[in-house]
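Heads up, one of the protein chains got dropped from this complex, but the rest are sitting where they should.
We call the chains A and B, going by the order they appear; numbering starts again at 1 in every chain.
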Amino acid sequence: MIEPPAYLLLSAILFGIGVVGVVARRNILIILMSVEVMLNGVNVAFVAVGSYLGDATGGIFAFMVMTVAAAEAAVGLALLIALYRIRETIDITELKVLKW
Amino acid sequence: MTPIAMDTGALVRGLYCILPEMVVIGTAILVLLADLLLPEEGKKRLCHLSVAGVAAAILSALWLGPGKIEGFSGMIVHDGMGLFFTLTILAAALLTLMMATGYSEWEGTQKGEFYALILLSTSGMLFMAEGTDLMTVFLGLETLSIPIYCLVGFHRGRMRSLEGAMKYFLLGAFSSGFFLYGIALMYAAAGTTRIPVIASMMRDARLYGNPVFLAGIGLLLVGFAFKVSLVPFHMWTPDAYEGAPTLVTAFMGAAVKAAAFAALLRVVLLTFPAILPAMSGVLWVLAALTMTVGNFSALLQNNMKRMLAYSSIAHAGYILVGLTAGGVAGGQAVLFYVLVYAFMNLGAFGVIMLVAQREDDGYDIDNFAGIGFRYPVLGGLLSLFLVSLAGIPPTAGFVGKFYLFGAAVRSGYVGLAVLGVLNSAVSVYYYLRPVVSMYMAPAPEGIPVPRPPRSAFSFALCASAAAVLLLGVMPASALEFAERSVLSLLM
Partner (left out) sequence: MNGPSDFIFYAAAALTVGSAILVATLPNIIYAAVALLFAFAGVAGLYVFLSADFLAATQVLVYVGGILVLILFAVFLSNRLADVKISNPGHFHLPAAAVCLVLFGVLSYTAVSTPFAVKTAVYLPTTADIGEMLMTRYLLPFEVASVLLLAALIGAALLSRPERGTPEKADMEEGRG
């Protein structure tokens, strides 16, 4: 039988991989994908806790997280395209008009 | 399948409770529709419409009064503290939109989307400030952030604007992940996301010392720290502030900070007393770091926008001193300071918007040389706002800092208060540098003529100046309002 800590451990692993991806990569798209991995890790925790507590809050929270993730992805990719249009780069280290 | 039982009375009560939010969202939708109908020359009506909508929201918030109204089965509450922050945020939005009358004309932001995004962001701030469930707080936070990402990048032909927006967006999305993981862990430990229920579980020690809960609250704090730009989570602030259209910068500093501190205050005041020893240490270090790094980095800046960005980091540190102190006195000081900071920040940005002729390099301090005597009103106003930011009497900034550090001393954090006072002394140097340059430096040939302000713009500047002076000379009623608000939360 799979116990709840297994799910929380899994969610921690996913979240951690996402954090490493965000911190270590320079490509904006990969950073965005890593953020999505982080949010998936969060959702696994929400759904697992909700399901083991027999409470719908976890599921609904995960649902809201998905909504927000979609909205963030839309805005982020729009920004990316606007940036690419005038700069032709999606490498974060190239963003240095402003001091980083 | 039984039909869902709708409780009409509860629904009406809930809608009544979110009246200001509904007015703001309704105005945003009206602006979008009017944008389609109005001809190009009539677009400035959009700004007037937004101002009217925010004014109506302020009236509706006042009509609701400070009494406690819970709505939507405890998802949101309109109480004294909610009212205080609602009024602060709406006042900031109102002043921003009044300044937009001039700014939009100069910088080409005379667009329906611009106003709609400001209004939608404002509604998110209100939800965040009044949310009593972490779900409402989270959704409010995102509703306030997503329009701001877009507003920062609004000048999408300007590299700096887009670059600031991209950095803000990436770190914002990253921090949302931490915020959410914190909520998930708190939910795992407590089985609920309601802030009052979690607080009562803290009090009867069911959650006390639970490692999951502590980790959750730590991650939540990291998420908040990104949003209010506490050191070491402040990397995005200078870039986003410098890159954004100046009007948006002013709005971010005043209103976003107020909303984030409102939610943080609700969480901290309700849940932290039980775990205070552990948490106050963390807050102490964050406050000390934020003040010091913010002030010393501001010393090195030559661009007014960037300097004010670092100063806003430092001010977040001062406010955190009040949070560290905690209790009624600390809460009262935080509320008062957030209000005061909104006025002085908006005022300072308003004046430099008039003096700088263009985005990007118009904001160098050299551009301010000699304008003090040639344009006495502008010079006087900017000096007033900067003096208030530095915390020199008789301005509101002084009273605010006095209460923040006083609360810290009363709670036994003398070291932190001393550090705060030392930091204020350092900050005087960089706040007075533009003032000195305005009055002492010789005016260069061909001194730029400041833009002629529109009447609404002048009114907004005068109102901010009046607020800074009034709150400085007779702060009693505002302080009493702040105290009652905190008490209404703690009862």
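FYI, a contact is a pair of C-beta atoms (placed from the backbone, for glycine too) under 8 Å apart; a residue touches a chain by one contact, two chains touch by 3 or more.
Computed from a predicted model, the values in this text were never measured in an experiment.
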| item | value |
| --- | --- |
| Among B:Leu139, B:Leu283, B:Ala417 or B:Val435, residue touching the chain not depicted | B:Leu139 |
| Residue of B:Ser50, B:Thr86, B:Ser123 or B:Asn367 touching the missing chain in the full complex | B:Ser123 |
| Chain A, residues in touch with the chain not shown (by the definition above) | 1-21, 23-27, 29-30, 32-34, 36-37, 40, 43-44, 47-48, 50-54, 56, 59-60, 62-64, 66-75, 77-82, 84-85, 90-91 |
| Touch list for chain B against the chain that is not drawn | 1, 4-7, 11, 14, 18, 25, 32, 40, 71-73, 75-76, 113, 116-117, 120-121, 123-124, 127, 133, 135-136, 139-140, 142-143, 146-147, 149-150, 153-154, 156-157, 181, 185, 188-189, 191, 210-212, 215-216 |
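One rule holds for everything that comes next: only the chains that are shown with their structure count from here on.
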| item | value |
| --- | --- |
| For chain A paired with chain B, centre-to-centre distance based on mean C-alpha positions, whole Å | 26 |
| Footprint of chain B on chain A - complex, ascending | 8, 11, 15, 18-19, 22, 28, 31-32, 35, 38-39, 41-42, 45-46, 49-50, 53, 55, 57-58, 60-61, 64-65, 68, 71-72, 75-76, 78-80, 82-83, 86-87, 92, 95, 97-100 |
| Chain A partner contacts - residues on chain B that touch it in the complex | 135, 138-139, 142, 146, 149-150, 153, 156-157, 159-160, 162-167, 169-170, 173-174, 176-177, 180-181, 183-185, 187-188, 191-193, 235, 238-239, 242-243 |
